[in-house]
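The complex appears here without one of its protein chains, the remainder shown in place.
For reference, chains read A and B in written order, and residue numbers begin at 1 within each chain.
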Amino acid sequence: MKKREERLILGKGQYADDLAFFNMAHLVFVGSPHAHARIVSIDTKKALALPGVITVITGKEVAAHTRPLPVQANFTSKGWTWRLADVYAIPADKVRWHGEPVAAVVAEDEETARRAADLVEVAYEALPLAGDLRTALSPGAPKVYDDWEDNKQVHLVFDFGDPEKAFAMADQVLQVTNREGRVTGVPIEPRGCVGLYDTKNDTLEMWGSFQTPFLSRHNIAATLGVPEAKVKINAVDIGGAFGLKIHAWKENVVALASKLSGRPVKWMEPHRDFMATGPHQRDVFWDGTIAFKNDGTLLGLKATVFHDLGVESTNKGIAALSIFPACSSPTNMYKWVGMHVEGIGTVTNKSFYCAYRGYGKDKGIKFIEAAINQVAKKLHMTPEAIRMKNFIQPDEFPYHQINNYVLDSGDYPAVLNKAMEMADLDFFRKRKKELAGQGRYLGIGLVTAIEPAGVAVPNCQMGGITEARVLITPDGSVEVHSDRTEIGQGAEISHATIVADILGMDMAHIHVKRVTSDFIGQGPLSSRGAVYPASAVAKAAKLLRKKVVQCAGSLMKIPADQVVLEKGYIYPVNAPEKKISYAQFADKMFFFPGPRGLDPEILKAHDHLLDVTTTWYSPTTPESGSSYTSFCVSADIAVVEVDIDTGVTQIVKYVHVHDAGTIINAQVVDGQIQGGIVQGIGEALYEGLNYDENGQLMNTSFSNYLIPTSVEAPDIEIAHLETPSPFSETGSKGMGEAPIIGSKAVILDAIEDALSDFGIRVNDAPATPEKVRKWIRQASGQNQ
Amino acid sequence: MQTIDITLTVNDQQQTLPVKSNDTLLEVIRDYLDLTGSKEGCGEGVCGSCTVLLDGHPVRACLTLALEADGCAVTTVEGLADEDTLSPLQQSFIDHGAVQCGFCTPGMLISAKALLDENPSPDRQKLRQALSGNICRCTGYAKIVDAVAHAARPESGCPDCHTKDSGGDHD
Partner (left out) sequence: MLPQFSYVRPDTLQDTVRHLKEKNAAIHAGGTDLIGCLRDGIMQVDKIVSLNALSDLHGIRETADGGLVIGALTTITEVAENLLVKQKYPGLSQGSSEVASPQLRNQGTIGGNLCQKPRCWYYRGEFHCLRKGGNTCYALDGEHQFHAIFGHDLICVITHPSDTAPPLAALSAQLKISGPEGSRTVPVENFYLLPVEDLETETVLKPGEVITHIVLPAPAKNLRSSYRKVRARRSWDFALAGLALALEIENDTVTRGRVYLSGAAPVPWRSRPVEEAITGRKLDAATIQKAALAVVEDANPLPENTYKMDLFKGVVEEELNAIR
């Protein structure tokens, strides 16, 4: 058996598109050419007549054979708006965004399915569009969901601390706005799966690019009306996910197609469809006022954040729920008196909102960081000075933030100081002045962030559900099961490292099993991997270790506390020469002599198998209501040069200092940091989904939705501090999202600094060359 | 549809294959030869996941008609190792943690191999340029660039890299 990475590097990975089953049929969706239209009629005769076509599924069949997509979050409270629509995986009545499937063709091979898809004749009656937020919110706007009063899906209102007092205490207030364009995560592998409905046993099994098999099972089973116990979802190798492969939706249709055809059915989403009908994120506009004292003390915030959710209800609330962390996260890592934040989510005729690295908590932090840098400018303070003044101090943890977050640990000033030292701020500030005289524009950005990680929220599918199992087999190898799918974030190595350390074993004998829906848990999302699943695995391993020690003591006739587990061997502390390997130990435990070789007292407890299944829950969430358990810390400093003639930004230096608590595997942590930073740079400089006036997404290709390549990615200087979290089992903190938050904010801040002579606010991401030029033009008083 | 026989030498094995005029080299490699290491990401030549060597040059298998490759030598990711013994380049990817989700890895390896075959000691800038046609969304490229740089100059060591043993498997 090979390590995962070795398997992948030999080209032996098995991703969704590599799956092949005997007698497998292929499914292709027919997408709507309209962004908003009534479906008048669908004629499938020509498609069905094409040799090789097995069936065509339209909204009518979907409505007849399935239930509406199930509710995933119902996060209501008094005075809030929270609407959900009854929608099916394929609509029968009207289409709500360009590319929405109106039919699915199942054929013997993919080519035939594609040709037949072109033969499905659909008559539409085009409807006026609610194509953007402004239109969607205007009076009398076309309604995305006919039975709603208007297009507002969500309106949440939060008061944290005492906002009125904060503003009463203020010497000054400052209005700040910030826009983030619509983006998407774009794992290189799109979505795909194979569904196999066994009509003899009435069971469904699916294999594919599932980030959260347990949740997907629930949602697919609910849609199909099959008991969950008769459905199994298997994650295969996953070519990146970043949150985008959490939601099962088109997958429901694949399951139905298999049920109706009695065949294994494969569906691979073309990249362009993944862009046009896949999950999107960001697309927010912040309008807020920040209150502060003349000495730089931050006091409060009153803000509203508007979200363009697209057709959110395809996700039945789970993406709208990201408005909650968006509203909570502006507290970031500072002390506040009070905040009043409102989050508004509006549906439009665009593809649906989703989870993507950040999930809302990014938005509040990016906004408040921009706002604080504005305050610093107004007060003629440096960005570091205003932060140092307002940071929560190392001796104040655990710190109960005004929004109920219980911040676990950290040394915020130390993280920032380290970053400043590495970035050589003084040098670059001097350099900026020198170059200014030569018509060159250097800018220095500075941003600090914490990352709320390990989500547990009531009334949704992200309540903090996790399970882990660690067991020793008769040959002495170890199986590790959890809900944490490997999506390229190092789940397997991390789990193997944890278990190997606890059991005193060589990693080669630890086998982290592929995740299936048999294992309960909400999966890797919201950077919970190092919090919930890792804690559950560590807890299970520790319990297993206790058993090993107890049983080995019994076999060796020594007290349990004299048993040593080290490097794959078990021995009495006083007699290392009597060591036995785990394989020998397991053999004794299972067969020769087997359980009867143990102390009868152990057997009487009915718990002698070397197999532990357990669960784990945040120690802080139940009492405080904190939605997150760990809060890693980061500081980003970037130096950029902007060519003001062309608007092109070049990154000169990038420093990132990180404290994610105890590091389980340094390579994994660095990989998350480097990857996240480059994604954030993409969002800051290049990435933006462009809809045209007819509601069609224009950039559905890697050639016009620009994500960074190796020549745009900078060399990143990284340093780590390690302040263990007191609240996780391993001391580590969730950390996958901080890098994408800080990097986007810091690049935009650096560009703003570079353009300081023009007095430009860089508050509309991405800062593409054309936008930078427009800003300079406007600032220079030239005509548009 | 009728087929035409072509001859391909894939990873040093000569094969005669019946292909359709509209088959791409990628389809032939994946579907006829069951060499699924080469991936289809975008299907339009931008992402680079399908990169293979055609007579020694890295090309997009998704934009190459199989008929156009008739008589050519093709190297895919499956041809890099000697049985299961990793090539130094592959080993360097493992050592540097350059594999995250692994989907871009086969194409990335092929582009890196092509570079090193032609220029055994490229500087970091050259290296980044040579890989610029292979999109990776997980790594931010840092570890990939480290891995290729190290494979090019193993004697220089890698002071900046975290080379910790990896572990765990998938079965």
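Criterion: a residue touches a chain if its C-beta (ideal position, glycine included) is under 8 Å from a C-beta of that chain, and two chains touch if they have at least 3 such contacts.
From a predicted model like this one, the values you see are computed outputs, not experimental measurements.
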Contacting the left-out chain in the complete assembly, out of A:Q172, A:N294 or A:S703: A:S703
Residue touching the undisplayed chain, where the options are A:E110, A:D198, A:D424 or A:E479: A:E110
Contact partner of the left-out chain, one of B:S38, B:T64 or B:T139: B:T64
Residue of A:D93, A:D171 or A:E770 in touch with the missing chain, whole complex considered: A:E770
Contacting the left-out chain in the complete assembly, out of B:V10, B:V28 or B:V46: B:V46
Listed residues A:F75, A:Y405, A:Y686 or A:F727, member touching the removed chain: A:Y686
Residues of chain A (touch criterion as defined above) contacting the omitted chain: 33, 110-111, 114, 643-648, 685-686, 690, 692-694, 696, 698-704, 706, 708-712, 768-771, 773-774, 776-777, 784
Residues in chain B touching the chain absent from view: 1, 4, 20-24, 43-46, 48, 51, 57-60, 62-65, 67-68, 111, 129-130, 132-134
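By definition in this document, only the chains that are shown with their structure count from here on.
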Where chain A and chain B are represented by their mean Cα positions, the distance between them in whole Å: 28
Chain A - residues contacting chain B, complex: 1-15, 17-18, 185-190, 237-242, 270-271, 480, 486-490, 492-493, 495-497, 500, 507-508, 510-514, 665-668, 670-671, 673-679, 701-703, 707, 709-711, 713, 715-716
Complex interface listing, chain B residues touching chain A: 30, 35-44, 46-47, 49, 76-78, 80-81, 84, 86, 90, 93-94, 96-97, 99-106, 109, 124, 127-129, 131-145, 162-171
